[in-house]
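This is the structure I want to talk about, given as structure tokens.
Note that one protein chain is taken out, while the other chains of the complex remain in position.
Presenting chain A:
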Amino acid sequence: MRADSEPAGAHAASAAGVSVDKPSAPAPRRLAQAALRDLPWEVGVAKPDPAIVVDGVTRTFGGLTAVSVDHLEVQRGGITGLIGPNGAGKTTLFNLLTGFDRPDTGTWSFDGRSLGKLAPHQVARLGVVRTFQLTKALSRLTVLQNMLLGAQGQRGEGFFASLVPSLWRAQETANTAKAMDLLQRFKLDAKKDDFAGTLSGGQRKLLEMARALMSDPKVVMLDEPMAGVNPALTQSLLGHVKDLREEGMTVIFVEHDMDVVRDISDWVVVMAAGKVIAEGPPESISQNQAVVDAYLGAHHDAPLTVEEEDRVLAEAEAAIAREQGTDGDVLESGTAREGDPR
């Protein structure tokens, strides 16, 4: 049922034609978008070439179910946007996928390798790196040192090897050259000897992304890369994210700005109250009633009177009774939100 369909040639061509943002550069190959074009817009749909597969992952904090994802696949080489209202479980899902948190149940894998029992650094060594919602620049290290930390397989990081500089000096020189290249790309090369703590918020976001790239990742998970960044810098960050896709990396990012999501995502996953409530290409999302309800509440025009609220609650309960399963839960979260403004 869930189409393992190959991308149709015509679709691939039109996909490439749609997004030409750099006239001089070769037309971006939005292979993932083309590959995903024919998939049905339903939750848990199988992707032609999944890099990450999540199965039955749940995480509860006391009585609160923060994440409960039945099945989710992330297409390799594409940009997958993860959106949802505050508290939807996006960051928790990130933490679970990267080993920073342990789920109560479930399995998840990267390239067919289970990530279930791995510590964060082991996940990173497999090529899945992440950034953080609250930027983690290493303040009292210089920008260049921040970058060098990102390089993998450094011989000089062993205790005894570190005492013999000849063992690691050549590697260090190579890493420094690579770091300078990346810094140049991210326009931070002039700052290389400044403490990272003196950078502005936006520059720290750039540094964190550049640092993650030092590890030659296969999957980059960006937690709100654009939050608190001015519009001009947002454009440049967006350009960098698109470049990652061009280089064949899989990008998963959390974002609240729908324009950004529409602009760069090949596929969008919407979470609410810990569940995936919708997924599909970006243009499908704004038409999805469940998404609109999750974001705005089912009734969002005017403050409710007590009588109206009772009526809405009754309707919602009736709806829940009517539609069982995942849809019921969506409405539940919708009714929960109605109470918020008061």
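Please note the rule applied: a residue touches a chain if its C-beta (ideal position, glycine included) is under 8 Å from a C-beta of that chain, and two chains touch if they have at least 3 such contacts; residues count from 1.
The rule is short, and it goes like this: contacts and distances are computed from a predicted model.
Asker: UniProt protein name for the omitted subunit, picking from "Fe-S cluster assembly protein SufD", "Sporulation protein YqfD", "DNA modification/repair radical SAM protein" or "Branched-chain amino acid transport system permease protein"?
Answerer: The missing chain's protein name, per its UniProt entry, is "Branched-chain amino acid transport system permease protein".
Asker: Where the complex has a chain not shown, which of A:Thr198, A:Ser236 or A:Gln289 is the residue touching it?
Answerer: Touches the omitted chain: A:Thr198.
Asker: Consider the whole complex, including the chain that is not shown, and state which of A:Asp38, A:Glu157, A:Asp181 or A:Glu317 touches that chain.
Answerer: A:Glu157
Asker: Specify the residue from the set A:Gln33, A:Gln75, A:Thr91 or A:Ser215 that touches the hidden chain.
Answerer: Of all options in A:Gln33, A:Gln75, A:Thr91 or A:Ser215, contact with the hidden chain holds for A:Ser215.
Asker: Tell me which of A:Gly44, A:Gly106, A:Pro120 or A:Pro281 is the one touching the absent chain.
Answerer: Candidates A:Gly44, A:Gly106, A:Pro120 or A:Pro281; residue touching the omitted chain: A:Pro120.
Asker: Using the touch rule from the top, list residues of chain A that touch the missing partner.
Answerer: Chain A touches the missing chain through residues 98, 100, 119-122, 124-125, 129-132, 136-141, 145-146, 148-150, 152, 154-159, 161-163, 165, 168, 172, 195, 197-198, 208, 211-212, 214-215.
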